[in-house]
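All protein chains but one are shown in place.
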Amino acid sequence: MTSDAAAWEALRLSLWVACWATVLAVPLALWIAWILARRDFWGKSLLSALVHLPLVLPPVVTGYLLLMGFGRNAPLGRALDSIGITLAFHWSGAVLAAIIMGFPLMVRAMRLAIEAVDPKLEEAAATLGAPRIAIFGRVTLPLIAPGILAGAVMGFAKAMGEFGATITFVANIPGQTQTLPSAIWAALQIPGGENQAIAMVMMASVVAIGAVLISEALARRVAARIAGA
Amino acid sequence: MTSDAAAWEALRLSLWVACWATVLAVPLALWIAWILARRDFWGKSLLSALVHLPLVLPPVVTGYLLLMGFGRNAPLGRALDSIGITLAFHWSGAVLAAIIMGFPLMVRAMRLAIEAVDPKLEEAAATLGAPRIAIFGRVTLPLIAPGILAGAVMGFAKAMGEFGATITFVANIPGQTQTLPSAIWAALQIPGGENQAIAMVMMASVVAIGAVLISEALARRVAARIAGA
Amino acid sequence: ERVTVFAAASLRGALEEIAQAYPGDVSLSFGGSGTIARQIAAGAPADVVVLANTLWMDWLVEQGTHIIGAPQPVAANTLVLIGPKDAEPLAELNDLPARLATGRLAIGHRDAVPAGTYARQWLEASGLWNEVKDRLAETDNVRAALAFVARGAVPLGIVYASDAVAEPAVKVLWHAPASDHDTIAYPAAALTPLGKTFLHALTSPQAGLIFAAHGFQAVIQ
Amino acid sequence: MTLSAHIRHRFGAFDLDVAFDAGPGITALFGQSGAGKTTIINAVAGLFAPDAGHVTLNGDPLFDSTAKAFVVPAARRFGYVFQDARLFPHLNVRENLTFGTRYAPASAKGASLDDVTDLLGLSALLNRMPATLSGGEKQRAAIGRALLAKPQMLLMDEPLASLDGPRKQEILPYLERLRDGPLGLPILYVSHAVDEIARLADTLVLLKDGRVQAHGPLYDVMADPGAVPLLGVREAGAVIEAEVLSHATDGLTHLRSSGGDLHLPGVQAQPGTKVRLRVLAQDVMLSVNKPEGLSALNVMPVTIQDVHQGDGPGAAIALRAGDDRLLARITRRAVAELGLTTDMRCYAILKATSVAPGSIGR
Partner (left out) sequence: MTLSAHIRHRFGAFDLDVAFDAGPGITALFGQSGAGKTTIINAVAGLFAPDAGHVTLNGDPLFDSTAKAFVVPAARRFGYVFQDARLFPHLNVRENLTFGTRYAPASAKGASLDDVTDLLGLSALLNRMPATLSGGEKQRAAIGRALLAKPQMLLMDEPLASLDGPRKQEILPYLERLRDGPLGLPILYVSHAVDEIARLADTLVLLKDGRVQAHGPLYDVMADPGAVPLLGVREAGAVIEAEVLSHATDGLTHLRSSGGDLHLPGVQAQPGTKVRLRVLAQDVMLSVNKPEGLSALNVMPVTIQDVHQGDGPGAAIALRAGDDRLLARITRRAVAELGLTTDMRCYAILKATSVAPGSIGR
């Protein structure tokens, strides 16, 4: 494999991992964000602190913790393995790492959006006979769409950029777990690898800028619709 | 220096760096967030993409870019050096790295908060004679306080946890630039360092959880005041 | 006056002990060899630099970095194949692929991590490379490869002898012959006159003893 | 369909303790700003659980603090027109209007989208977003939204406050039809406008500082001397019942009440039906002689039952005209000059045009 081909392979894998991570994390993050924004319960602040933890811990540590929790020898990892879900040394492990690392960002964006929704609108929907789930789907969800989008973009960007936890948890297996950041890092560890690294940094930047531009355009559309323009 | 003392020293430095990074980044992030939320100009989406970039790039890359930009041999670094500002291999460089890495998170939280403020309230303040700056200070700012708080907590947490860009930019000099994550990483590099690492992970977690708890309590106070409870 | 030493992270245990014995104040900053080399090139305030691989030292010299004297090796190391502590001894190296079964072989990144490069050379020399190259778990540092074996995430790994010594959860299954890979040397260079003194201390016999105690091989001047 | 409510709740210094029944027809909650009207209607809608009390509909508990019963708002199916419009900002007017339709049971009857958009003048606005609507347009859309949810009861919190007179005059008859038509939709109606209430309400609940001051059929309450200061002196008046005899070509309707014949404009009812007429006390003049050559067409012989002199320059005169009661408000000076006393016979003069069409109901 030429190093060029390896870079494209890494890009493909990074996109794949980032998309999966975003798709899987959005509903979960939304749920946690909703709980944090709208429910009151004992330990709520602790839950919030827990969600923030991956921000604070060095990614290596998160990687080690994942390894201890989901590795081949860990009970949880074995259990998942027995039902056909392999995480160790598999791209799905990279997805898990990306989800966890991006989770604080996604939850916070969505939570802020939910907190900004006037509960009186939800009350109005209730008086019109809408059951809870419909209130969420037809009132809350569309109103927080910009926040979800913001969270999704942050999660996606983080997933594209995640390196430390991923390599510690699932190592660096070309085509499986060698994401773009791993490849960039590797290139930088070799004297004279800068050019290759720069090329891959460009790739990552283009993807990220593209994702942000798309999300900004979508958000603008939503805002314009509400303003009636 | 015993390794225990080194850990405390690293904690002290991390707190110092994180506090400085938060204090310095909040106004800047607020400004960018306000521009992104309230202004319309050519290249706005690109600015937004730029802000997101540190999320996407592997931290090492950000670190190298900083090193290339602000290193002792780089023109910018030399210029700053000549006016007495040393960044490379200095704790102030760790602050810069933390600011840049936390910036996307802070900007996004504040932007979402600003977007949630009804511009009609700002209009009302204008009709009461308030100049722009007073409108911002007396209406917008208090209304987005929860978002600023959220952004600050995320930025602080990220600054406490930042590792890749920091170690690349300012190295890992105990008492100078060895933050808690660097120390944790270093501890994990030698056999038997795990226990020391675990102790430091605990320290970081306690700080982060404390910060989140405080911010949650503050946010609750603000919300309670507005609800008139 | 304080001596600042930028050193490869795998030397940490030994260097800390040497620093303690050193009469002056010593500040040790650990990182990956590539990172450290670039930092030195960017003007890091180091008096001494110690790397885990000669490639980066050569690169530093090429960059025109101001070095006092010539770089010199301060320690050497050997490579070992390890398995979990209850592993059966390996009858011959060619059993390695069979022992892997469906598992993976943990090594440092084949190009980015020096230990990984040496491991690749060894495997190539012993004709196993093609058989295992798609069954590797490459890590960002050799300690992570050790951890994979220690945690049972992989059945086998190739690490430095110095790492294997200190980890009770693993067992050495095979020693790599020194001829099968480049010399595993830790080259050091002094960047300032102050550093020159410390470099002396690094190459002293006492230092050699300490290196040896940490599983390295002392370099006989 | 009868709603029965007993609500006790405390918000800081405000202490609400009210009990009332709202039978079929329109029940008006009237009281000054801060009297607790919105709080009551919120409790009925189930938007919060009061500290104590109960709310029942046809005897079924919707809320009961002792039995810990609480039916969620969605299950109550009360169409609520909020004091602020509360349209969904992300939905256009059409989507707002039809928001609740799908949750109504298939058997529920109610207005159609076309009816409602026509009535409320929303047809041209259906594709507009709420942010672009004027204050009155928003409020109209909010009324339509509540109607189209096919509720079993309507809760309206000052629904017409931001509407202009002509538009009000279109909507009020529609509300009357909702009440009187096959749906017989009961309405709990909050308003500051006595004329609206006087026109619409069957039952009136007068509130002050979180307490019920008076409660009962509209005409009893409106005639209650204690209620007059709360309602405002200009709005006091009585009600008489009359049968429609015929409609003349000049637009006047000939009606017969127990006190005499009346000729009034703007009566829509069919000949033979009975209507009720609200006659404001200030629209009634008294004459001791039978008046001649006067532009007022309606003159009734009456007997003075009571002369009630207040502090101000006015006096309230209770009159009997046949079986009906009338109320006249004239100056004290006129009382003195004409020598009006109890049991005196005189003539009540009622300007035909001064009985607003809106005062004629049922």
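Labels for the chains are A, B, C and D, by order of writing; each one numbers its residues from 1.
Operating definition for what follows: a residue touches a chain if its C-beta (ideal position, glycine included) is under 8 Å from a C-beta of that chain, and two chains touch if they have at least 3 such contacts.
Everything numeric here is computed off the predicted structure, so don't read it as measured data.
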| query | For the chain that does not appear here, which of the shown chains does it touch in the whole complex? | reply | B, D
| Of D:E158, D:E176 or D:D324, which one is in contact with the hidden chain? | D:E158
| Which of B:L28, B:L76, B:L121 or B:I214 sits in contact with the chain that's absent? | B:L121
| query | Which listed residue, D:T2, D:S134, D:S246 or D:T342, touches the chain dropped from view? | reply | D:S134
| query | Given the contact definition stated above, which residue among D:N58, D:Q270 or D:S295 touches the chain not shown here? | reply | D:S295
| message | What does the interface between chain D and the hidden chain look like in terms of residue numbers? | response | 11-13, 31-34, 37-38, 83-84, 121, 124, 128, 132, 134-137, 140, 157-158, 161-167, 192, 194, 232, 234-235, 248, 250-252, 263, 265-266, 282-283, 285-289, 291-297, 312-314, 328-334, 337-338, 349, 351-354, 356
| query | Touching the missing chain, which residues of chain B? | reply | 120-121, 123-132, 134, 138-139, 142-143, 222, 225-228
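Keep this in mind: only the chains that are shown with their structure count from here on.
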| note | CA centroids of chain A and chain B: separation to the nearest Å works out as 20
| How big is the gap, in whole Å, between where the Cα atoms of chain A centre and where those of chain C centre? | 35
| task | Would you give the residues of chain D that are in contact with at least 2 other chains, written as numbers and ranges? | result | none
